[in-house]
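Worksheet: the structure to be examined is printed underneath.
The complex is shown incomplete by one protein chain, all other protein chains being positioned as in the whole.
Moving on, here comes chain A:
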Amino acid sequence: MVSREKKLKRELNKRAKKFMKGDTVNTKNIKDKKTKAHVRYANVLADNAATDAALHEKWLLPSTPGAIEVEGDERTWRIKQDEIMKAVDINAARKAFDLSLPTLGPYSVDFTPNGRDLLIGGRKGHVAMIRWSDYKLVTEVQLKETVRDVKFLHNGQFFACAQRKYAYIYDNRGLEVHCLKDHTEVNRLEFLNHHFLLCTVGDQGVLRYQDTTHGKIIAQHRTKLGPCDAMRQNPTNAIIHLGHSNGTVTLWSPNMGHSLVKMLCHRGPVRSLAVDMTGRYMATCGADSQVKTWDVRMYKEVHSYYSAVPAVHVDISQRGMLGVGYGGRVQIWDQALSGPKAQAPYLNHQFRRGEIVRDFAFCPYDDAIGVGHSGGFSNLIVPGAGEPNYDSMIANPFETRNQRREQEVAQLMDKLPPEMIQLDPDGIGVVRAVPKEVQKERREKALEAEMAARRDKREANLEKTRMKGKNKTSKRYRKKQANVVDDKKLRARMLAEETKQKAAKARGEGGRATGGGAEGGGAMPAQTAGAASSAPVAPKDVSAALRRFYK
C-alpha cells in the first residue's frame, strides 16, 4: 500500500520530468570544491524549477483549451460561425462580429502581445485601435495615405504604420509621434518585444532594425533579393524570417550583414510566412499554390499542402493552429504543422462575395481570429486557438493601467541587447571556440598596436641634428631611451626569429629526409644542396663571436 503522499510525489516527479532542461550534471568528479558546490546548487535550482513548474501546471493552469466536438459523420469544418455562435456562451459569442468598412480598402490586423488591443489599418489610410475587452474604439485616424502594415510596439500605447513613403509611429490617441524617415517604402513591420526593436522591410529589400527605446538604427541589412513582402519573427530567438520573390526564405539577426540561413521553400514568390510560438515550426505559402510547413531546427520540410488558389496569408495561433487565407476564405487547420499530415481543415469560413482576405491574426489568449479583408474587418471564433492560461507577469489580458505601467518598467529593465540575438537561444554563455582566422586577426592587431606605440616613442626620441644643448638632461634621457628595443628592432628581431625557426624546421625535415635517404642507400644530393655546410648546429649559449663557426 503506497501512501498518498508518496503517490503525489511520484506523480509530481513524473510531471516535472517534462520540465527538466537537460540532464543533471554529475558533480562527483569535480575537483574544485567551490565549483562543486556551485554546480550542485545549480542542480538543485534546476530540480526545483522543474518541480515548481509541475506544481503550477497541476494547480494553477486548470483552464483547458476549447474545442469543437462532433459526432458521427459530422465534420468540424462544416460548422459555420453562426452555428458556433449559437453554441457558445454570450461572452464568447460576442467575439464574432463584423466591421463593414467597404470603401477603406483591405485591412491589415495586429494584436498586442497580451491580446488587449486590436489595431486595424485600411489600405486607404484608415487606422483604428480597438480595445478588445469591450470592443471600444480607442482611436481612429484617417491618415489619407496608403497604409501597408500596422504593428503595435511593446504594448497598446504606441503603434507603427507603414505608409506610402515612410513608416510612422503613433500613440494611442492617434497622434503622430515619429516619422521614421530611414524606413522608406516599407511593406512589413515587425516588433521584437524583448529587444525593443522595430524591424521593417519593403520594396528596397533592406531589413532595418530600429531601437524604440533610444531611437537609433541598430542595423540595416541589404537582402539583395529584391522587394520583400513577407516578414515574421521567430518568437523564441527573435530571428527575423523574410520571404522573397525567388522562393527563398532567409533568416536574419541584427548582428550579421549576411543571412544566417537561406532556404529554398517555393518555386514561386513567397507570399507569407509564420512561425509558431515554440519556434520549432514555420509555415510558408507561395505563389506556386503550395502551403508548406517546416521544421526550423532541422531546416527540413515537414508537410506540403496544395491549395487550388495560392494563399495570401498564413498565421499560426498560440496553440499551433494554422490559418490559411486565400480569396474570400479563411481556413483553420489543426495539427497541421507536425505529426501526420492533416486531411481536412478544422474550420472554414467564406466571406461574403467580394470580400477578399488580406491579412489576419490570431488573438493571443483568446479563441478568436481577426481577419482583415476588403470589406472591412471580421472576427471569427476559433475554439481552441488561444492559450487558455496566461501568466500575468508576461502578458496579462486583463491588465489594468497600473499593471501596464509596472509591466512597461519591468520590460525595459529586462530589455535584451540586440547583440544577444542568435539562432540558438541557449547559446548565451556557452564555450565557443574562436576560429583561427579571428585569432590571427587579434594577434596581428595586438602586434600592430604594440608596434605603433613603440614607433611613437621612437619618433618622439629622435632628436634633431643640433649641436647646441646636446648635454641637456632631457636629451640625455632621450638618448638613454633610444637604447630601448623600439619597433624597428623588435621587427628585426622577430624576423630573425622567424627565419631561424624556418631554417630549423627545414633542417629538421632535411635531416629526416637525409636519414631516410641514407637508409635507402646514399644521400640525395638535391636535398642537401641548399644547406650551407655540414657544420654542427650552434649551441644555445654560444657567443656571437663564435657563432660563425657553427651552422
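Operating definition for what follows: a residue touches a chain if its C-beta (ideal position, glycine included) is under 8 Å from a C-beta of that chain, and two chains touch if they have at least 3 such contacts; residues count from 1.
Following the convention adopted for this analysis, contacts and distances are computed from a predicted model.
Undergrad: Any idea which of "Exosome complex component RRP40", "DNA-directed RNA polymerase subunit beta", "U3 small nucleolar RNA-associated protein 14" or "Translation initiation factor eIF2B subunit delta" UniProt assigns to the chain that's been left out?
TA: Missing chain, per its UniProt entry: "U3 small nucleolar RNA-associated protein 14".
Undergrad: Hey, which of A:R15, A:H56 or A:R131 is the one touching the hidden chain?
TA: If we include the chain that is not displayed, A:H56 is the one touching it.
Undergrad: Of A:G125, A:G156, A:G243 or A:P383, which one is in contact with the hidden chain?
TA: Reading the full complex, the residue touching the unseen chain is A:G125.
Undergrad: Which listed residue (A:E5, A:D23, A:D134 or A:D541) would be found touching the missing chain in the intact complex?
TA: Spelled out, the listed residue whose C-beta touches the missing chain is A:D23.
Undergrad: At which residues does chain A meet the chain that is not included here?
TA: 21-25, 29-32, 34-35, 37-39, 41-43, 45-46, 48-49, 52-53, 55-56, 77-78, 102-103, 105-106, 123-125, 144-146, 148, 164-165, 175-176, 179, 205, 226-227, 245-248, 253, 255-256, 258-265, 267-269, 271, 287-289, 291, 299-300, 305-312, 324, 326-329, 331, 341-345, 348, 350, 353-358, 373-375, 391, 393-394, 414, 419-422, 426-435, 437-438
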